[in-house]
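As you look at this complex, bear in mind that one protein chain is not there, while each of the others sits in place.
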Amino acid sequence: MEQLTKKQHLELYRYLRLTRALEDWIFYICANQNPQKPLIIGKGYLSTGQEATSIGAAYALEKEDWIAQSHRDFGALLIRGLTPRELLLQYFSKETGPTKGRDANVHLGHTGKHVLGFISHMGAMVPVANGVAFAMKYKKKKACILAFFGDGASSQGIVHEAMNYAAVFKLPVVFICNNNRWAISTPLEEQMAIKNVADRGASYGMPGVICDGNKVEEVYQTVLKAVRLAKKGGGPTLVECKTMRMSGHGTHDRAKYVSDQEIASWKKKDPIMHHEKLLKKLGYADEAYFKKIIAEVKSEVEEATQWAKNQADPSIQNQLEDVFARS
Amino acid sequence: MEQLTKKQHLELYRYLRLTRALEDWIFYICANQNPQKPLIIGKGYLSTGQEATSIGAAYALEKEDWIAQSHRDFGALLIRGLTPRELLLQYFSKETGPTKGRDANVHLGHTGKHVLGFISHMGAMVPVANGVAFAMKYKKKKACILAFFGDGASSQGIVHEAMNYAAVFKLPVVFICNNNRWAISTPLEEQMAIKNVADRGASYGMPGVICDGNKVEEVYQTVLKAVRLAKKGGGPTLVECKTMRMSGHGTHDRAKYVSDQEIASWKKKDPIMHHEKLLKKLGYADEAYFKKIIAEVKSEVEEATQWAKNQADPSIQNQLEDVFARS
Amino acid sequence: MSRSLYYADAIREALRQCMQEDGDVYIFGEDVALYGGVFGVTKDLFHEFGPKRVRNTPLSEGAILGEAIGAAVYGLRPVPEIQFSDFLTTAMSPLVDIMATYHYRVGTKLPITIRAPSGGALRIGHFHSKCLEAWFVHTPGLKVVVPSTAYDAKGLLVSSIRDNNPVLFLEQKKLYREIKDEVPEEIYDIPLGQAIIRTEGSHITLVTYGSPTYLALKAAALLQKEGIELEVIDLRTIYPFDKETLKKSFSKTNRVIILHEAVKIAGFGAELAAFFAEECFEYMAAPIMRLGALHTPIPTNPVLEDHYLPSLQDILDAARGLMKY
Partner (left out) sequence: MSRSLYYADAIREALRQCMQEDGDVYIFGEDVALYGGVFGVTKDLFHEFGPKRVRNTPLSEGAILGEAIGAAVYGLRPVPEIQFSDFLTTAMSPLVDIMATYHYRVGTKLPITIRAPSGGALRIGHFHSKCLEAWFVHTPGLKVVVPSTAYDAKGLLVSSIRDNNPVLFLEQKKLYREIKDEVPEEIYDIPLGQAIIRTEGSHITLVTYGSPTYLALKAAALLQKEGIELEVIDLRTIYPFDKETLKKSFSKTNRVIILHEAVKIAGFGAELAAFFAEECFEYMAAPIMRLGALHTPIPTNPVLEDHYLPSLQDILDAARGLMKY
């Protein structure tokens, strides 16, 4: 197992903090904006409390790799090089944002940064990841793609088709199920009669592994192994990251269906707290360092917000023409 | 394990022979009819060589149970009480057939006989079986349903959705995968990276069991156990029956993609031969008996053909009206 | 006795009363139980009818509609909810291949009502705003209902649930808590297939359904001041649709505007236009005008979505244009 360097540990910390700060900010705007003249179009979908899954997984990638993210993967998007500015432009539905204001919040893609264009239909992007993986093989590129989906999405037929298909063709895909225990108001027990989504790996002929989704270094190590296997031609792996959705489904949802007890027990496992403890244990950082980073990311997000909110709204030009690519 | 009585063993033999005779007959008609004025509309889809799977499974049912058959389940349909006459009316697309000539060959259903209306889309009927099973629970009926599908169909997303769903709600369904090694020209190895479809049982939280699909008594015993579990409220089971498609995909297909060797090795495992040996070993029947049954079912099928082919063709009356049920 | 109810609450009342009336009626879908559905439409029904009749499902639209078919074959009257009609794309096969063809092929009735919120103007983007009704009108074996008032929503839902056929009940999510009107307390039905004239007029027939009805009425009020009278017809059911009422109105006005929120090209409005051009030619005095959405995916930004959707101005322009004939 490859150990993370100090630099990497600290970088991961920064990503955790930046994601948290950015999403706290989004939450704050949603809660406080004027509904008649909203800055954020629609709701926010946050990864609060489960950032380590997205970040740890994406951190295992190299430049030539890709991701097919899901709706709580801002951490991964930041690692792929999308900036807080770009992500806020997307939330504000601005002309210069990744989807030019044509789509909003988490429904974005960025081809240059190797990020597929996410759609709402749960699990829909998983077979699309296969296509990228197939093309990598076709083009003889030593690369792979991560396909993220939730516990809820795992019940979609298309996810099954995609995992079986990837196994048959030994595609360089790593399937990351972020099992955060809930699909909107529906708990895991009403979604599946098994304990571990990872158990499905065996049913496709791929390794199925479980890791603690709140420990960023554990997610990283687990995914890195799968990434290496994929790049070596060893085919796909299904990685299940056990975590918990600590926000409502969206910023509008108070999640009253989750018991206080469940929240309290997971609060203790907060991925940032965990990582801070680890950094201290390793002697890589102290409280002062944390404070500095917290302040830094906060001002980065604030600056990005100020900047982004003043960007142009989309214009109706090219709406019809841009449906099709020019030939 | 409950032992089959002599009567049952002989009854199973008759079903095996009747199914074989009926399908041989269908094959014969397809090969010899005038294409300009065909008796059989479309192609034939036969279960030749894999009859024991369908028959053994359906034989484990009682009157109040149901089946969601697939396209090689004439054996099960005969057990459910559909007659050779009715099945030939269906193949001849006649007015008095199960679908009144509106659909043909294996695309039929019969509500009175607890047989769902099969459609071509592979695997599509599997979640429908769940609905029947749910309604049985709702109505507090101690009954269950068998949902048949092939190895090819197992790659469809809807089959995954249905199995997960049945496990969550502990529905009285028994999923029967008739793994006959081929999906049209595509061998198992190009369809899945696992050896046993039954391994998927564990990935839903239900038992996954394998049996020799060419041994009718083994299929029966295996399915009976699952049926009893389902009726006791124990939820679904996935039963995989290992068998081989010994015909082409349809009567038009010579299956040149299957090696002679594969055919030869499976010929030795013919389910009827196997059952004859068993009957002899048990002292239940001898060659003379077999001859008698062969002659009986042959004349039954011939008589049914003569009768069915003289039945009325459908009329265009009520075509528009029958799209909707009258309220 | 009647009182003013929100559109969403009228739907819930229909569900409750149908469930009281018939023990075979039951509800299921994603988050419909304790949570009451993402729009709160099924709120409290779980408490009243319990987990057997109000049930959460896994995130599996195909399995949901599959269940509905099997349960209906067995004699129940399932009322599944699809969280957004957009997600029907993941369950087309059970819907159009099995459900729509079952009675014709097998002869067994399938009394299923699929509730699915539909429509846009809420700035929630392409995947939560689509209007797919034309696909389903083009699918023999399905009935399609699109109510625009609380009164209609209740009465049409009761009819749909009592109907022995698959009905796609496309709730207008924009109207859930925007529209309130008088709804009788007792259970009542509104026959499927009957349009209603929302406002009479002699110059132009405006045919619409669902939430654009309100836009049409606004236009009618404005145009009246100019001396142009719109007769606004709300179809309510789009398959089958009420040809009599359309013909009668058109025979008087000789001009027609067809309005819907769905994409214009090959939308249901095309069927309406074709109907007028084929079966009412003798009354035609002007081009048949269609107003629908642009041929693009549905954008999120309000500037873009407003541009995408047919507008009040579009109606005014079309009406003024027609008066030149």
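When the chains are written out, they are named A, B and C in that same order, and each has its own residue count from 1.
To be clear about the criterion, contacts are C-beta pairs under 8 Å (C-beta built on N, C-alpha and C of every residue); 3 or more make two chains touch, one makes a residue touch a chain.
Just so you know, these numbers come straight off a predicted model, no measurement behind them.
In the complete complex, the residue from B:Gln156, B:Asn178 or B:Thr251 that touches the missing chain is B:Gln156. Among A:Leu10, A:Leu39 or A:Ile119, only A:Ile119 touches the chain that is left out of the view. Residue-level contact of chain A with the missing chain is found at 68, 98-100, 102-103, 107-111, 116-117, 119-121, 124-136, 138-139, 145, 157-158, 161-162, 164-165, 168, 322-327.
Residues of chain B in touch with the missing chain: 41-42, 93-94, 101-104, 107, 119-122, 124, 152-153, 155-158, 183-186, 190-192, 257, 313-316, 319-320, 322-323. Looking at chain C, the residues touching the absent chain are 86, 89-90, 92-93, 96-97, 100-101, 104-105, 126-127, 134-135, 137-141, 239, 262-263, 265-271, 273-274, 276-279, 281, 284, 286-290, 294-297.
The rule is short, and it goes like this: only the chains that are shown with their structure count from here on.
Among the remaining chains, the Cα-based centre furthest from that of chain C is the centre of B.
Chain A and chain C have Cα centroids separated by 36 Å. Chain centres here are Cα means. That of chain A falls 45 Å from that of chain B. Chain C has its Cα centroid 41 Å from the Cα centroid of chain B. Looking at chain C, one finds that residues 57-58, 60, 62-63 touch two or more other chains. Within chain A, contacts with two or more other chains are made by residues 155-158, 190-192.
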